[in-house]
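With one protein chain held back, the other chains of the complex are shown just where they sit.
Up next is chain A:
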């Protein structure tokens, strides 16, 4: 059995093939490995045989450049892996929402989209992030805020979506679909929908279980 076979068996296969997060993770790990190994070799094996200038350049590479690339890789990996549903669910306050999405008997928009396979992965991120760079920045800011509220145990029940949900997140997929464009109500309310003055959810149902039907997201001692 080759070393690659052992490595492949030890490493769980990613569910949907190669991902950007996975690639960045490999890059980061590779850089760290190369940097550590290189530094050890340079310092203890090759130092006496190297020119002084080469030694300095090698140190610069091992101590700053490769760790820099590794930092970028791990940051990118974190950015990417935080988009997964599992990352959102790692705070248990999201259990009622994720649980409902996976519930085959649920009629919420999240569950229906999940069942239909319309959004194959990163379902939370797909609907909760605005499009473009500002959408990503907002999502990261939201994520950090949620994390801070969670670790400081200062969130308020029931959890509510702050502000107005941007219809653009729905329309990004639906706006050009004939099933959307042929509906006269959509034409009539075009301006209001574009300005978020009316919400898609009002007619099409709640994305998650209604507040009165959700379990508390705060874990009590008995739990």
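Note that contacts are C-beta pairs under 8 Å (C-beta built on N, C-alpha and C of every residue); 3 or more make two chains touch, one makes a residue touch a chain; residues count from 1.
Criterion: contacts and distances are computed from a predicted model.
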item	value
The complex's invisible chain, by UniProt name, from "Cytochrome C biogenesis protein CcmB", "Alpha-glucoside transport system permease protein", "PTS sugar transporter subunit IIA" or "Nitrate reductase"	"Nitrate reductase"
From A:144, A:177 or A:215, residue that would touch the chain that is not displayed	A:144
Contact footprint on chain A, counting only the chain that is left out	104-107, 112, 138, 141, 144-145, 148-149, 162-164, 184-185, 187-189, 191-192, 195-199, 201-206, 210-212
